[in-house]
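What follows is a single structure, and I will ask about it in a moment.
The complex appears here without one of its protein chains, the remainder shown in place.
Note that the chains take the letters A, B and C in the order they are written out, and that residue 1 is the start of every chain.
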Amino acid sequence: MISFSVDFWYAGIGAALIALSLLAFLLSKRLLKKLLAFNIMGSGVFLMMVGMAQTQNDGAADAVPQALVLTGIVVAVSATALALVVIRRFALASVVAALAAENKAAENDAAENDAAEKNGAERTGSDTAVSDTTVTDTALTDPNLNKNGDPQ
Amino acid sequence: MMPEFTFWLPVVVVGTSLLAALIIFALPEAQQRTRSVLNIGAAVVKLAIVAYMVQLIMAGDIAETRFEIVPGIDFLLRADALSMLFAGLSSVLWLFTTLYAIGYLEGSPHRSRFFGFFSLCVASTMGIALAGNLFTFLIFFEMLTLSTYPLVVHRGTEASLKAGRTYLRYTLSGGAVLLTAVALFYGLFGAEAAEFTEAGGFQTLGEGSEVSLWLTILFFMFIAGLGVKAALVPLHGWLPVAMVAPAPVSALLHAVAVVKAGAFGIVRVVYNVYGIEFAWQLGVLLPLAILAAITILWGSLQALRQIELKKRLAYSTVSQVSYIVLGVCLFGPIGTIGGLVHLLHQGIMKVTLFFCAGNYAETLGIHRIDELDGTGKRMPLTSIAFTIGAFGMIGVPPTAGFISKWYLASGAFAAGMNWAVLVLIISSMLNAAYFLPILYRLWFKPQKQPWPDEQIAAARFETHGLLLWPVVATAVFSIAAGLFAAHAFSPLTWATLISVREYLP
Amino acid sequence: MMPLLLIIPLAWAILCILLPQRWLSLTIRAGLLLQVGAALLLTADVYVNGPIEYALGDWQAPLGIALIADGVSVTLISLSAVVALFVAFYAQSYLQRYEHEQTYFWPLFWFLLASLNGIWLAGDLFNLYVGLELLGLAAVGMVTLTGEKPALHAALRYLYAALLGSLAYLAGVAILYGAYGTLAIPQLGELLDANITTFVAIGLISIGLLLKTAIFPFHYWLPPAHGGALAPVSALLSALVVKASFYILARVWLDMASEINSHVVLYSAAQGLGVLGAGAILWGSWQAYKAAQVKMLVAYSTVAQLGYLMLLFPLAIGTTAVAAGLAWQGAMLHLLAHGFAKAAMFMSVGTLVLAIGHGKVNDLAGVSHRIPISLFAFGLSAVSIMGLPPSGGFNAKWLLLQSAMASQQWWWFILLVVGGLLTAAYVFRVFRISFVEKATHEFSSTSSTLDFTALALAAIAIAMGFFSQWPLSLLQSSGFQGGGL
Partner (left out) sequence: MIILLVLLPLLLAALVTEQRVRKQLWIFAAAPLPMLLVAAGYIFHGDGLASGETAMVLNADWLLLGVYWRVSGGLVTLLAVTALLWLLAGVYSWQEYQKNPGEAHLARYLRCWLLTLTGNFGVLVAGDIASFYSFFALMTFAAYGLVIHFETRPALFAGRIYIAMAVLGEALLLSGLLWGAHLINDDISPLLRELPRAIAASEQGPWVALLLFTGFGVKAGLAGLHWWLPLAHPVAPTPASAVLSGAMIKAGLVGWLLTLPLGEFSVMAADYSNIAWLAIGLGLIGAYGAAAMGVFAQQAKTVLAYSSVSQMGMLTCMLGVGWLYPQFWLAIFAAMLAFAMHHGVNKTLLFLGVGIRKRIPAAFVPLLLVLMAIPALNLIGLPFTSGAYAKDLFKAVLTELPQPLIYAIFSYAALATTALILRFAWLLR
């Protein structure tokens, strides 16, 4: 019987969900978007797990997949919590780092200007315009793709 | 003989220097006295045990340590006649080199590190000597590379680091080739064929063409792997470059440890793995003899061109070690004796020469040959030792070199390889060509300019005691080894004992 | 006895959170000794009377959680117990400078240990999933400890890779459960037949595990994570964490799919895994040779060494029983030797960087006579990593060589030999610099426990060169063998 019983529908939708969220996960650069995609993918897997299982012992409710899905959900929630904390801490750290970079740049300019006055060369004070990259924006982009070289 | 007692002898021999190495590493730099006592103590203990084992072997007994290390393969340390030859040489010369090194490195930095790796290096040489099968031999062969690298780069200058890099490039790739050969050998012929037996394991093998093809390929892979350390011609590049190391290191490397390990490996492979008769039937000995001959002549020619004393001695080592390889290829007991006895004689003579070079460098700051004028008068004892060593290298009687050249030549005649005698004679003349001018400068030329940098003034003796007496001792040894060659305890008799057992199927 | 191995670490994790600072070091030491004692007792038990089954709360399969302790898992338990012991001693003196990190390090350390033991003992796929997740979260937590931007950045990359991997793994498990109705590995072993669903399931599980083991194409997260973390953290990560997912991969391929893995699809997939391994060796060695930071060098070395482990699959699947047996022993011995050696290497490098203050390879000038013992520990561990005798690494390489020869797969033979040389290339970079005479930085003194713990682990790696017979005979008695010995 190849008629699409209800369970296969669940499994099919689960698979579709997984595919879509995987796509979103890989393409997006923003950290939160990736996290959301991960959660959707998780629920897709759980849906598939429940859907697939029904076909075993002809319709009677089978406890095992339920238990598995429950544990899966618990694990997914804890993983998301950890991810959120780390993203927040990461954003904070990159703001701090950006500011530090800014004042270091400022100090260099000050040193240059003094040096310029000291050796009397008239130079147009081209203070380095702080590139107005929105600090929060860079912080939240996807760590996989941004290219700021070695962690050190 | 209680079997239990002889089980532990080989391990103790290797263990003494390992233990010494570990303790010395832990010793802080300042405790110079304890370190020297420990060094010399370990050397003496090792010498005593080796002497006892020699006496044991004479009685026909076998001291053996065996336990399974990898499924199907044993870690085997066995003291047979051939291993005692090499073990005896290294333990005697290690004692002298330690004394010399203590004197040579007086007041220089990082001596704990130096002596640690120094004893580690000798532990691996002992391991190589006592290895009972190819697997154990490979273990200690690689350990030797690792323990000698820090000695080569001991000074930490740019030149020694570059030398270390070349040294590694050669020895590690050689090690890789050897690993492949040993792995293939174990894979194809199993563990018992890889065990060193007195007359080699292969006479019985049927003449399957496919098998003998594999055996030939493996033979030349063994030679390539071992040839790096034995400084056969295309693979000798590291030897002259490693001359940057301090004198005791180049003495130990070139006279005892590294170079001899390679030659000893080739002796083991030809005699105890393949068996001389089978190797002769296989027809692999002739190309090896030709390669050795080329190395002999090439080494001597290169030595002529060198202006630095240690570089010239290095190239002379390249050519002298190939005498051993040539001796191995002379199919016949006399040729074997010649090869084996030269293993010892070259060790003793070359150590003397390097010690003298070290003395000249340390006392008068002489590194180049043209600075040697008139040193005969300033440092008579060292120069006499150098003269004895040089005459030994040329093969002038009654030095030890003459005995080995005598046996090599007679072996060559016996094996019908007359061209080998020609090679020996030409090489002796080349040796004369690059050693006699040095002797001429030592004795017959007056001192032109003041010494480059004279560190040790000429007190009652020409230089520091610890530098002088090892040189004199090894010089006396090389004369005694020649003069009393036929004596019961001489290296020659021991080599005859080995070769008799090789040819007694 | 077996649940003790889970209970002790979990209990100690909680203790470490609750206890005030003063009693912390004492309790940790007690916990460690208990842990090692339990591991050794279990090993003896398994060695004497073979594998043991234990159903938690005696719920039978398929619902209940079954713990299986056979030769392999017991060996790995003792590996993790011993490595954890030395890393803990190292961490106690290493973390004195990091007050803030100290408080969070220890709970995570015990969680990590608990999850590791969970994985080694797990009998069914879902248990493995839970263990994997707990392990991943603990590891990520540890990587974030320092709180600086690069560490957080690396932790995020690691987290996302881990999550992606575990979801793929879960999908595979779901399909398997859907198709066969059970998740216990022994039962699945009998039920599996070579059809498309099984291949897809195994494929998904493998991709998930490859991501978590950071094998060549998926290795991007490992170097920044292991390189950037604190020394004890990176030691634990490199030595144990990446091995757990490899262990599961080996169980899936060689134990669960042992009957069907001679099928052409799986056979060629195994060769594919081998190619990935080869890629890992070449790429990892090349990157290590180029790395400027010494910690990054050691991290890339891990990537390369994991490549050797992947050679287990092409050598053990679809080959004669002898070749498979040799490959299995070689891989397991390599896993053990690499565990000890890499932990020692990371610890010694950590001490060196701590003493110098700078992390670049060129800053190590003149280290050989100022911090000799750490460098000596680095040397000994390097000997095992390079696979030079007399070390555990060499015996492992030897067994893999023999297996490659027995199964006539000469390309792996050549790869193994060349791999050794490549490793030597980047290891001797460090040695070359350390022997330079004049130091470029002044050295702050470090406590000697740092040196001696690293030296102890390195010595074990070298000693395995002589005594590799004990673990190998232990593996003999394990329930499953690659290709059935």
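The working rule: contacts are C-beta pairs under 8 Å (C-beta built on N, C-alpha and C of every residue); 3 or more make two chains touch, one makes a residue touch a chain.
These numbers were taken from a predicted model, which means no experiment stands behind them.
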For this session: List the shown chains that the missing chain touches in the full complex.
Result: B
For this session: Decide which residue listed in B:15, B:187, B:287 or B:398 touches the omitted chain of the complex.
Result: B:398
Problem set entry | Chain not shown: contacting residue from B:156, B:225, B:275 or B:482 | B:482
Exercise. Which of these, B:307, B:436, B:458 or B:500, touches the one chain of the complex that we don't see?
Worked result: B:436
Exercise. Hey, which chain B residues sit against the chain that's not shown?
Worked result: 334, 395-398, 402-403, 406-407, 409-410, 413-414, 421-422, 425-426, 428-429, 432-433, 436, 443-444, 482-488
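Just so it is clear, only the chains that are shown with their structure count from here on.
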For this session: Work through the pairs of chains, note which ones touch, and then classify the graph as line, ring, star, complete or other.
Result: line
Problem set entry | chain A and chain C, separation of their C-alpha mean positions in angstrom | 27
Seminar exercise, completed: Between the Cα centroids of chain B and chain C the separation in whole angstrom comes to 42
For this session: Determine the centre-to-centre distance between chain A and chain B, using the mean Cα coordinates as centres, and give it in whole Å.
Result: 64
Exercise. Which of the residues in chain C come into contact with chain B in the complex?
Worked result: 329, 366, 368-369, 372-373, 376, 379, 383, 388-390, 394-395, 398-399, 401-402, 405-406, 413, 417-418, 420-421, 424, 428, 431-432, 435-437, 465-466, 468-469, 472
For this session: Would you mind writing out the residues of chain C in touch with chain A in their complex?
Result: 62-63, 126, 129-130, 133, 136-137, 140-141, 144, 147-157, 159-160, 163-164, 166-167, 170-171, 173-175, 177-179, 181, 183, 220, 224, 227-228, 292-293, 296, 359
Exercise. Touching chain C in the complex: which residues of chain A?
Worked result: 11, 18, 25, 31, 34, 38, 41-42, 45, 48-49, 51-53, 55-57, 63-65, 67-68, 71-72, 75, 78-79, 82-83, 86-87, 89-90, 93-94, 96-97, 143-144, 150-152
